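As structure tokens, the structure follows; a few thoughts come after it.
Note that one protein chain is taken out, while the other chains of the complex remain in position.
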Amino acid sequence: MYKQNYLSKISYKKEIVPGIFDMRVVCKEIAQQAKPGQFLNIKCCEGLTAILRRPISICDIDTKNQEIRFIFQVKGNGTKLLALKKVGDNIDILGPLGNGYYINDQYTNPLLVGGGIGVFPLLMLIKSISSQNSTVYLGFKNKEMVVLEKDFHKVCSNLQIATDDGSYGHKGYVTQLMEKKLQKDPVDIVYACGPEPMLRLVNNTCKKYNIPCQISLEQRMGCGIGACLVCACKIKTTQDWEYKHVCKDGPVFWGNEVIFDD
Amino acid sequence: MYKQNYLSKISYKKEIVPGIFDMRVVCKEIAQQAKPGQFLNIKCCEGLTAILRRPISICDIDTKNQEIRFIFQVKGNGTKLLALKKVGDNIDILGPLGNGYYINDQYTNPLLVGGGIGVFPLLMLIKSISSQNSTVYLGFKNKEMVVLEKDFHKVCSNLQIATDDGSYGHKGYVTQLMEKKLQKDPVDIVYACGPEPMLRLVNNTCKKYNIPCQISLEQRMGCGIGACLVCACKIKTTQDWEYKHVCKDGPVFWGNEVIFDD
Amino acid sequence: MTEINMKINIAGVEWNNPVVTASGTFGFGREYGEYIDLNKLGAICVKGLTLAPRQGNQPPRIAETPAGILNSVGLQNPGVKYFVEHEIPFLKKYTSKIIANISGNTVEEYCSMAELLSDSDVDLIEMNISCPNIKEGGVAFGTNARTVNSITREVKKHCKKALMVKLSPNVTDIKEIAKAAEDGGADALSLINTLLGMVIDINTRRPILANNVGGLSGPAIKPVAVRMVWQVASVVNIPIIGMGGIMTGEDAVEFLLAGASAVAVGTANLIDPTACMKVLEGLENYMYRNNIKDIKEIIGKVEIN
Partner (left out) sequence: MTEINMKINIAGVEWNNPVVTASGTFGFGREYGEYIDLNKLGAICVKGLTLAPRQGNQPPRIAETPAGILNSVGLQNPGVKYFVEHEIPFLKKYTSKIIANISGNTVEEYCSMAELLSDSDVDLIEMNISCPNIKEGGVAFGTNARTVNSITREVKKHCKKALMVKLSPNVTDIKEIAKAAEDGGADALSLINTLLGMVIDINTRRPILANNVGGLSGPAIKPVAVRMVWQVASVVNIPIIGMGGIMTGEDAVEFLLAGASAVAVGTANLIDPTACMKVLEGLENYMYRNNIKDIKEIIGKVEIN
């Protein structure tokens, strides 16, 4: 059978912190296939106003109710329109897309590091990891922007929050928590998602401690399926580097493959 | 004070015959000023999908409830989107625009002739005419497309319907009813609105019987207020002709001013 | 709030702010004067004028396109003399600067119009050599660097006002055309005029416009317009009025960053009669938000990657 895009009905919608919306849609096919770290390419409106789809990570799946959950921040035209949709409305979704995180039961001490809108895909990830030793560090701008704390807490006892201004949890960057942990505790893989500066730091820190890490990249997209080649990212080759594509070859890459340009 | 466009709330919406919607919106300012034959320039959607406003005649005004009523047929992109709006939604309306019908109590035997979507503005017109001797002829494609019969009946006892296929009322064109009447009864003005072929016939017939007539023209519009000059129509001058503009100089013109191109 | 300075100077003429109406979308200001305070505009550029009155093209003269419109008005106007006698007195009541937009079939016509207007109260003359909607002259002058140069040179001789040349986007190399106009003595440039386009009604199988083709304007053309303004700004030293699809203050900022000293609002007026005011307010808001005190601080300030 051929893959397709799905008109999925919104079953839940809530503005969880100012400008960030928690949305759930019913879609059997996507709910059945989705893996942590994969994303959806969402048409935010009909018509011409925001013509491209918007890539949004899958945050969680409720297989019983065939629900997919995603959380998005309102930034520009498209997300603004998506936020106007109501429960009961249909949205056109393409997915699940991309390669998710590499999960392996041999990793007994995984560390998950998320920053800002990068925390969302980590929820499904932590739920999919069997190890009871997992640690999760989530970073936010300030107390007001902290989201999903309860959701993570339910599935992970080693959860720490950091805020840039210290208004909640650890004061400072989430990578500081991470470095401290790597200094003293055994960690056999780091999974990260967040803004590029954070990912660079995660990557360098993991390199320093010689720990494998998987990071989820962002890039502006067109098709989302690997055909239009717009979402390029620099990936090392044996000789040099080449442009791979975030949508198809990623969004999750091994940290040591990725080259961040200055 | 400056004129402006108004965000008006839809208070009523009904598909009265397939593809034709009766819509009412609340707008004090427009309801207070509107005259029969004037029109609204309506933004059918936000965003870029149907970027221009659509000209739609004012069908009726409820001054008490400050409601404007208009009826439109779904044709292309814009009207399709307008038809998707729901009661409670706001629509951006510019109006009332243009010059309405010339009403004068000295006309004791007015005849109103409407065809298709041209019947809508005649409702407000007949309600505004004081004469008890008014006659209204309305033409439709077939029985299924007959609209507003009851509304007209309430305010006019001399109402006749014609359908092209004879499935209801008189079989044939409304202009045949008109010619029959002009042959035998006194009529001191004809008010017409409808498709161009009908208006031509009305015009020629009135000329033949030497009766003044006022006809409402259609043309594709931009601004709706006389500035962009796109909605040209040929109007006689003492010497020759000139292009006037349907939105500002019309939409209602004296029949003997108008030149219909072949 | 801090005071911000919106004043700009175009070829010796000071405007209160950089927002001007695009020719042909604002009539002679009368109609929109009922919707907005005309004093609040930087300048008013009026409907394109010709030496003799013109009836313009047959209707339909407008068609909707994705995020744009096609028009083929064909310069319907009462002629430059009528304008001087009947429209300038009305416009003079406002503080906004007055820009006359002129089109001709021959170089001589352009020169005569420039002369007539030189003795009038207009502040700037915009020479339209890019109208796609008339058969003769017009765009033919604007698509060849040599003719652009020579017509500018000629008209300049007859023109006592600042002369602005309006460029057509329907060209291979806008930079070459812009330089030709500057070299010919243009005091300012305005761009872009409309892109030539066509819409066919698939039911009647005929073009919607009676003139078959028309000029494409509106948001659809904005990226082309921004690119051209940026290209031209990089090769000329005279001020540029940027236009093409400006609907909001943000759009206006894009043109200013690209190198325009002022921005014209066209198609947006047709959709929202208060569009010029919204663009102005949006522009001011951007300045407040970003703590910019003088509009001149952002002109041409795009940082190239």
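Going in written order, the chains are labelled A, B and C, and every chain counts its residues from 1.
Keep in mind that, in the parts below, a contact is a pair of C-beta atoms (placed from the backbone, for glycine too) under 8 Å apart; a residue touches a chain by one contact, two chains touch by 3 or more.
Source: prediction; values computed, not measured.
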Visible contact partners (per top-of-document touch definition) of the missing chain: A, C
From C:7, C:40, C:179 or C:227, the answer for touching the chain not displayed is C:227
Among C:86, C:160 or C:301, choose the residue that contacts the chain missing from this document, as touch is defined above. C:301
Where chain C meets the chain that is not shown, the residues are 65-68, 70, 143-144, 170-173, 195-200, 202, 204-207, 209-213, 216, 218-224, 226-227, 230, 245, 250, 253-254, 257-258, 286, 298, 301-305
Even though one chain is hidden, which residues of chain A still touch it in the full complex? 2-5, 43, 48, 50-53, 77-78, 94, 219-223, 225-233, 242-243, 248, 261
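Here is the rule we use: only the chains that are shown with their structure count from here on.
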In contact with chain A as well as chain C, sorted by label, we have B
Centre-to-centre distance between chain C and chain A (centres being mean Cα positions), rounded to whole Å: 46
Chain A and chain B have mean C-alpha positions lying a whole-number Å distance apart equal to 56
Listed in rising order, chain C residues that touch 2 or more other chains are 66-67
Where chain B touches two or more other chains at once, by residue number: 48
